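All protein chains but one are shown in place.
Let's turn to chain A:
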Amino acid sequence: MGRYVVRRLLQMIPVFIGTTLLIFLMVYSLPGDPVAGLFGDKAANPATVAKIRHDLGLDLPILQQYWNYMSGIVLHFDFGNQIASGRPVTDVLGDAFPVTLQLAALAFAFELIFGIGLGVIAGLRAGRLADNAILIFTLLIISVPVFVLGFIIKMVFAFELGWIAPNVSNDQLLSEMIAPAVVLGGLSLAYVARLTRTSMAENLRADYMRTAVAKGLPRRRVIGVHLMRNSMIPVVTFLGTDIGALMGGAVVTEGIFNVKGVGGIIYESIIRREGTTLVGLVTVLVLVYLVTSLLIDLLYAVLDPRIRYA
């Protein structure tokens, strides 16, 4: 187990460096100059521009810039400063991350509870009416793109029925986050429900299920422990990769409901060529992804004792 974790951690290092380098190169190949952008419509003095570029380290070779940036993050937890405002990126992210985390956590809880719930109902009644209804419902959810779903919810519940406010206010109350969270988690909910359903329907026919029923265990225990535990592996895999996706997917949802989170910052920094902010954010997302995928692999061993990591 310990050796497995160490090996996985070592494997993460090249992936982490590769991914951040790739995004760094992509961001810095963007046309346009963030420093020239500081001057607006005025023609800037070339000497001043050169000075600012030098102070920001933008005149160094790109690999050296990457090295400086990454060593700053690793050694001092310094993500650099935003070019336009001069604020440290850690400050900007510190304001926005809690909001997005709250949104993502709500969405995650929503997809976990309703996704697994619907999946269990469909799996236990495989081939019957409830199963078909749930399959068609999830198929529809998967086909409607997230931004369309967002506008449908906004039109129906905010404009027609007036149950929710169309936009989230500046206080970012938890109650206002429900509609954005439903939109954000909707797609994953459908996937979770279908995965749970397939997995359960398949395992219902397994030998250990027959054994458990034959030795007279109560139905609740057969389904709740024997069936659930064995059916959860693919679901857990999906849920784990989904945590990072939820935070990245917030770009669209936050825009629709005017949530002031990470999504807005991502969008703005792409438009304004704010390399430091964007790379910093992606670095965080990549770390989240790498760590969750390791945790999931370790969770397999908990769910299925046959899986051992030497």
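Following the convention adopted for this analysis, a residue touches a chain if its C-beta (ideal position, glycine included) is under 8 Å from a C-beta of that chain, and two chains touch if they have at least 3 such contacts; residues count from 1.
Here is the rule we go by: contacts and distances are computed from a predicted model.
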Determine which name in "Metallophosphatase", "Peptide ABC transporter permease", "Polyketide beta-ketoacyl synthase 1" or "NADH-quinone oxidoreductase subunit N" the UniProt entry assigns to the undisplayed chain of the complex.
-> "Peptide ABC transporter permease"
Out of A:168, A:201 or A:259, only one touches the absent chain, namely A:201
Of the residues A:6, A:30 or A:225, which one touches the chain left out of the display?
-> A:30
Touching the hidden chain in the full complex, which residues of chain A are there? Just list them.
-> 11, 14-16, 18-19, 22-23, 26-27, 29-31, 126-127, 131-132, 135, 139-140, 142-148, 151-152, 154-155, 159, 191, 194-195, 197-199, 201-202, 205, 233-234, 237-238, 241, 244-245, 248-249, 251-252, 255, 266-267, 270-271, 278, 282, 285-286, 289-290, 293, 297, 300, 307
